[in-house]
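Report on the structure given below.
On to subunit A.
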Amino acid sequence: MEEKRIGVYICWCGTNIANMVDVEALSKEMQSLPNVVISKDYKYMCSDPGQDIIVNDIKEYKLNRIVVAACSPRMHEITFRKALETAGLNPYMFEMANIREHASWVHTDRNETTGKARDLIAAAIARVQWHESLEKRIAGVNPATLIIGGGISGISAALEIANAGKQVYLIEKSGTLGGIAAGIDLTYPFLNSAKQMIDHKINTVMNHPMISVYLNAEVKPEFGKKIVGLVGNFETTIKSNGEETKLNFGNVIVATGLKPFDAQKVINYGYGKLPNVVTSVDFEKILKSGVIITRDGRVPKDIAIIHCVGSRNENYNAYCSRTCCMTALKYVNQIKSALPKTNIYDIYSDMRAFGKGSEELYSITSRKNMMFLTFDHKENLPQIKQASYEDPFNLLIEFKEKFSGESIEVPADMVILMVGMEAHDDAKQIAHDVGISLCGNRFFIERHPKLDPVATTTDGVYVVGTCQSPKDIPDSVSQARAAAARVLASILVGKVEVEVTTASVNEEVCCGCQTCISVCPYTAISYSVEDKVSKVNEILCKGCGTCSSACPTGAIRSKHFTDQQILSQIEGMMSASKSKKNLIEIEET
Partner candidate 1 sequence: MEKKENGQKPKLKLAVYWGAACGGCCVSVLDVHESLFAVTEKADFVFWPIALDIKYNDIKAMPDGYIDVTLFNGAVRNSENEYMAKLLRDKTKILVAYGSCAHMGGIPGLANFFNKDEIFNRVYLTSETTFNPEQTMPQTEYEVTEGKLHIPVFFDDVKPLNHVVCVDYYLPGCPPKTERLVEVFMAIATGAQLPSKNSVIGARDKAQCDECDRKKTENKKINKILRPFEIVDDGETCFLEQGIICMGPATRSGCGNRCIKGNAPCRGCYGPPPDITDPGAKMMSALGTMIDSNDPIAIKEIVEDIADPAGTFYRFSLPGSILRRKIL
Partner candidate 2 sequence: MKQITIDPITRLEGHGKIEIFLDDEGDVENVYFQVPELRGFEKFCEGRPVEELSQIVTKICGVCPGCHHMASGKAADAVYGVEPPPTARKLRELFYMAHFIHSHIAHFYALAAPDFVVGPTAKPEERNILGVVKKVGKEIGTEVIKQRRIAQEIQALLGGHQTHVVMNIPGGVRKGLSEIERVDILGKAHRFIEFARFTLKLFNNEILANKVYLDLILNGPYSLKLHSMGLVDENNKVNFYDGKVRVVDTLGNEHCKYSPNDYMDYVEERVEPWSYLKFPYLKKIGWHGFKEGQDSGVYHATPLSRLNAADGMTTPEAQKEYERMYSVFGGKPVHATMAMHWARLIELLYASERCFELAEDPDITGSELRASVGKPIGEGVGIVEAQRGTLTHHYWTNEKGIVTKANIIVGTTNNNAAICMSLKKAAQGLIKKGEVVSDGILNMIEMAFRAYDPCFSCATHHLPGTMPLILNIRDKEGNKINTLKRD
């Protein structure tokens, strides 16, 4: 076996680490550990000059293993692995000790923190001894794309990809495409017809040679999971109008959209009991029907609009749904143009008018003959009551007007509740099916809130539209098209790096007990009857390592997380504190 020559590099991270950890002392100390050839500390290891130190040392001292003690490997592991590659060393001959997020940033005693950092670095050094070169594996990318959800986001993404000449499978659980947007009458801020916009797109999709649409479609679970495989090579079976189709594709775009807030949850508003209390969703229908009349067929003399229904309130949803304010203003304009004589009361908490043309819409609207009233969206929400017979109006809204501070009563023949957006009830299931996670509000989590808002932590799976967070049509569309661009890019590259740290079976030792088979969530392990051993399909394996822990014979190795590596890491970690403990005990005795 080749001689082990380890280089250890401890990062100051400016003052981030150096303030709380005695990096100089440590780099001296580490010099003395077995197989450590060189040990250095430097202000910013991740900087170009920092990386150059490593690259040069590898060449100069013939290092074949590198340990960097700095920030979290989730931050810079890739960076340093690249550095190793540049120096012609296999990137997996590298181990990182996290002495920033797990030490300098979270502790207050410099000695203790230095001690802990020592243990973490010693552990990394002990571990890296057993690292082995792993060869990157490349897999082709299936040019087809699966898009889940036929709303405006799904449609936009589909067209973007299909127009580039790539196959798209668009699956929609309802019987029609268009989703929520298709239910809208006019769009804000320019009050164009949503119908014209959508219908045209739906037609193009339905007749597009590169798009196969599956309506009333559901994904059929296999092995407890609905979509198996990984970036570049997914597969699934869908059921559409009763018939099953097996699909293979390289990327997935999740565009499952939103669910309107259920207004009945807010008892104050009596939705569902008081016929003339309607939600914004209902009101879009009324608008599309062309005539604005109350349930009992009268032309409303007074119409009230209440904002933030189910939004920005701990009892319902803490977040703002972003679109309701402008939609409300859109209503004011549409009502005014249809029924100029009708009085309109817009009861809001804060008017949120960001984005192109929105502030303009607000000022135009406010000049119309209508009344803005404010309420406290957190405490004492308005109370809607049925008015008595003698009253000339149908409903009565009682609430504390925030500006005046007076409790007032507003009469209305119709009240429109601006309901917010929610994630679908089956969001969790969908997340599980495609292998992504949910945030606290049950919207899908993007890989990075700022720098990567379309991708997810699962390669080849993208989230777009309102299933990722509440947004309006332009935001949804741009996110959808961004995702499409990402997908097209990966198809263009044509190949992806497949997980290297997979499991492998030592067939000399495997006894064929088959304990591992059912353990694998990706059905990557199968039993070979002729060889009487288990075999791992490394394309399907994602390297979770559960099988190697389940293997009673020690035949399955989890690459880069072998027993040997982890056990040495533990021993290295304890080496220092062990002697310390013995000291304590000597003192005690």
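Brief remarks follow.
Note that in this section contacts are C-beta pairs under 8 Å (C-beta built on N, C-alpha and C of every residue); 3 or more make two chains touch, one makes a residue touch a chain; residues count from 1.
Keep in mind how these were chosen: all candidates are chains of the complex that A comes from, given by their letters.
Here the structure is a predicted model, which is why all the values come from computation and not from measurement.
Within the complex, subunit A makes contact with only one of the listed candidates (1 or 2), namely 1.
For subunit A in complex with candidate 1, the residues that touch the partner chain are 508-515, 517-519, 527, 532, 546, 549-555, 563.
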